[in-house]
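Mind looking over this structure? Questions follow.
Here the complex is missing a single protein chain, while all its other protein chains stay put.
Chain lettering (A and B) follows the sequence in which the chains are written, and residue indices restart at 1 in each chain.
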Amino acid sequence: MTLPAKYYTDPEIFRSEMERFYFGRWIYAGRTERIAQPGDYFLCDVAGESVIVTREGAFYNVCRHRGTRMCTVPEGTFEGRIRCPYHGWTYGLDGSLISAPNMGEEGFSRFDYPLHRVACEIWDGHVFLNFAAERQPLDVPDKFSAWNMGELKSHRRIVYDVKANWKLIILNYNECLHCPVLHPLLNRLTDYLGADNQTPTPNFVGGSMGFRDGAETMSIDGVRRREYLPGLNAEQRKMVCYYAIYPNLLLSLHPDYMMTHTLWPKAVDRTEVVCEWHFHPREMAQPGFQADDAIDFWDQTNQEDWAVSELSQLGISSRAYTPGPYSKREALLHAFDRIVE
Amino acid sequence: MTLPAKYYTDPEIFRSEMERFYFGRWIYAGRTERIAQPGDYFLCDVAGESVIVTREGAFYNVCRHRGTRMCTVPEGTFEGRIRCPYHGWTYGLDGSLISAPNMGEEGFSRFDYPLHRVACEIWDGHVFLNFAAERQPLDVPDKFSAWNMGELKSHRRIVYDVKANWKLIILNYNECLHCPVLHPLLNRLTDYLGADNQTPTPNFVGGSMGFRDGAETMSIDGVRRREYLPGLNAEQRKMVCYYAIYPNLLLSLHPDYMMTHTLWPKAVDRTEVVCEWHFHPREMAQPGFQADDAIDFWDQTNQEDWAVSELSQLGISSRAYTPGPYSKREALLHAFDRIVE
Partner (left out) sequence: MTLPAKYYTDPEIFRSEMERFYFGRWIYAGRTERIAQPGDYFLCDVAGESVIVTREGAFYNVCRHRGTRMCTVPEGTFEGRIRCPYHGWTYGLDGSLISAPNMGEEGFSRFDYPLHRVACEIWDGHVFLNFAAERQPLDVPDKFSAWNMGELKSHRRIVYDVKANWKLIILNYNECLHCPVLHPLLNRLTDYLGADNQTPTPNFVGGSMGFRDGAETMSIDGVRRREYLPGLNAEQRKMVCYYAIYPNLLLSLHPDYMMTHTLWPKAVDRTEVVCEWHFHPREMAQPGFQADDAIDFWDQTNQEDWAVSELSQLGISSRAYTPGPYSKREALLHAFDRIVE
């Protein structure tokens, strides 16, 4: 049976889920290509918590003097130091306090005031953060080395504001039973009953789906307009892998590109979803490279999914809602609900 | 004395009033003319709760599978069934579940998952809903058969967003003592001291008012531009009946038309008011039929009433507010306050 309504409507449960899943687990923050050069950084906003992500690690964006947020430009390059715009306290890229003007007080030591750190790990081009004091090692699928995800580059990014609880978006991603009704276009390319799912783990679930005859990738017409990603074998070229890495990365590996959805909950009934399409740089360098066939296809599918997720949010908020029955084909959803409960 | 401020400012009291008055009593939902043909429906939104109103009854707009809101178009005609856009569960117009694709589980019976019903009654063209498990019979005035309200058709609808508690709008409707100060135009047509009020009941209050010399209806100049409603006797042709049917229908019966106000509270300090003008279809079919004299008159009066209701909301929210004295001419207000307390 589906979960009681409160998991999708109660602001208190939402707050506690943010602590458990977003501030207590590894979360996906962005791609290493954004911090390719020394001094490069990007800001990651996690539920209003601003983090400065650099090659040397990640730091809370908070000056130790009067608590000022120091950095507001979403990404850029530091020239060797981070300086607070209020009174000029200045930090090294390793977070150490280098200078604090006019703080010549007895007993003041700059070594007492380094920036606060956030734990940071990298998995094949994906940067993960962890705010918790005690943490498990990063646990991700170990079967995607052939895709060489670390080499891929983001080509396009679309941000969606979805009026639905973050878990409804994961539930929607975790089953294709809705595909024939909701996604006629997608349903022409893959068989919704043909998913080959891996046994769910506490940190991720997912599986692969093959193509129907004639289709070679997920695109507006099933035609593949780019070379296969280098490294894929014959079998890997014939499937898409859909993995939900909890809580906020939906990883969709296609024969010729990678799609990522990142989930940033804004309220119990609202989630920002960042969708990005990543390609091999060799393809992107081709004259005439284009990816609209893949982008338009998933943009339309995304919009169908967000619309029905919003309808789920509205219906579950009804006083008439009671948990309904899952079928066996919705087993991944039940596995996720078990983690949430 | 007037009620303490909390009845108009406390969100908790507002929530409990919504339960008592809107989810615990019969509420007015709309007119039967909107469901004239088989399959016709309209959606009624009661404090975020969406109800599908059909000729066969009213249903919560919530699929029994995953809780999806199924229907979003405000009104239309079903072709014999209601289908959820997510996974295709399909219901008959009587709410029974007809098919549930891919739910071939052992132990699953479609008879366990009909749509949840909302009680529905019709009074002379007015559709009423009741969400409560235990309900009193619908209790409405029994003196309006001569007006044949069921025959009348809506000609015009204006929606107002009023920044005032719903009860302030009822209190404003229930007395005309403010008419000489606030409504100079209206005051030329009727004598504010001439109301003939019925003894208040727990479910409605109201009375009739005659016209001043020369006026024949409530219109911009007191001139009546339409035939009397068929069925009215000489006495009924010379008065307007103003009835507040709690909690959300203000019914104003004129010699030549019917006006309804429907109150939809949005917050403790905000109410959507839908005003509709209904006429006899024979008049509406006349070449050159127009009703601007009645619509403009009441639109202006409405706006004066909403403005002063908003000022009441603001003043009652003051820390200086203390209950003030009602005069004897405000007896209907005191009667309503007694129900609220």
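Some observations on this one:
Here is the rule we go by: a contact is a pair of C-beta atoms (placed from the backbone, for glycine too) under 8 Å apart; a residue touches a chain by one contact, two chains touch by 3 or more.
This one's a predicted model, so the numbers in the text were calculated from it and none came from an experiment.
Across B:143, B:178 or B:266, the residue that sits in touch with the chain not pictured is B:178. The missing chain, though absent from the display, is touched by one residue of A:3, A:63 or A:162; that residue is A:63. The omitted chain makes contact with just one of the residues A:113, A:160, A:204 or A:228: A:113.
As for the chain not pictured, it touches chain A at residues 23, 48-50, 60-70, 72, 85-88, 101-105, 108, 113, 116, 131. Counting the whole complex, the residues of chain B in touch with the unshown chain are 2, 5, 171, 177-178, 180-182, 308, 311-312, 314-322, 324-325, 327-329.
Criterion: only the chains that are shown with their structure count from here on.
Centroids of chain A and chain B (each the mean of its C-alpha atoms) stand 47 Å apart.
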